[in-house]
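A single protein chain has been removed from this complex, and every other one stays in its place.
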């Protein structure tokens, strides 16, 4: 699954984008975020506060119960500060 | 007393400004407007609907109970439509 | 900065934005431009705006001062025209600047609302065959 990171999350993980192999039993965003925290300390640091994380699947906001299996691209980022 | 008329009131009275001799017993704006209606049909037509008349004394809005005796300039006009 | 201009000549809204930003740039700037429409009851040939100059200046200055104080504005600018105006020409422009956007929006609307109901200007629309004083709508 292609995952893109932005802003502080990108900095903490140290990657802008990557393709992550995701186990079959993981299908919702909540599960995915939890799975990511197991990939290493930098992931754990980046996504540990789930209240400060936003997720978009194929450029649309989704919540933690969303099933992402049909998505092409998942983006994970902190609260936005544009404008 | 110097009186200035604007917009439709100016058109109906047919004057932009004039000096009107005002009897001593007339001291409030309400009395003045009533007095003006006695000066001729055009005045009566111009100021007959007191709800559609605004009055400013020395460039400040005043209401019908205001005593205008110390004013230099009275302006009478319809509701404003600027902006 | 507070500025009030009442003039007969046409003005360019873009030039005003440029002029203000060359002096002061704040985090937020809101501007309003009101222009002569092409139609009301009929196609408008032109509009004649009558005004009471001394009173308009007084009201604008006190309104802008109130707004500046209430919303802590960096800029409160107002220009209003009188005389003969043609369709699509700008009539009025209000610019407000502040550190944050909410203050600029609120102050801008306050000034425009207040001038619509209080500033001594009267519009007469001239159509092909007749003319009509505009009724107050608030």
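In order of appearance the chains are A, B and C, and numbering begins at 1 in each one.
Note that in this section contacts are C-beta pairs under 8 Å (C-beta built on N, C-alpha and C of every residue); 3 or more make two chains touch, one makes a residue touch a chain.
Treat the numbers as computed from the prediction; the structure is a model and nothing was measured.
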item: Chains shown that the absent chain touches, full complex; value: A, C
item: Residue among C:15, C:41 or C:130 touching the omitted chain; value: C:15
item: Touch residues of subunit A, complete complex, unshown partner; value: 4, 6-8, 10, 56, 59-61, 75, 77-83
item: Residues from subunit C at the interface with the omitted partner, ascending; value: 12-15, 17-18, 21, 25-35, 37, 88, 99, 101, 104-105, 108-109, 112
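Throughout what follows, only the chains that are shown with their structure count from here on.
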item: Centroid distance [mean C-alpha coordinates] between subunit B and subunit A, Å; value: 72
item: Length of the line joining the C-alpha centres of subunit B and subunit C, rounded to whole Å; value: 27
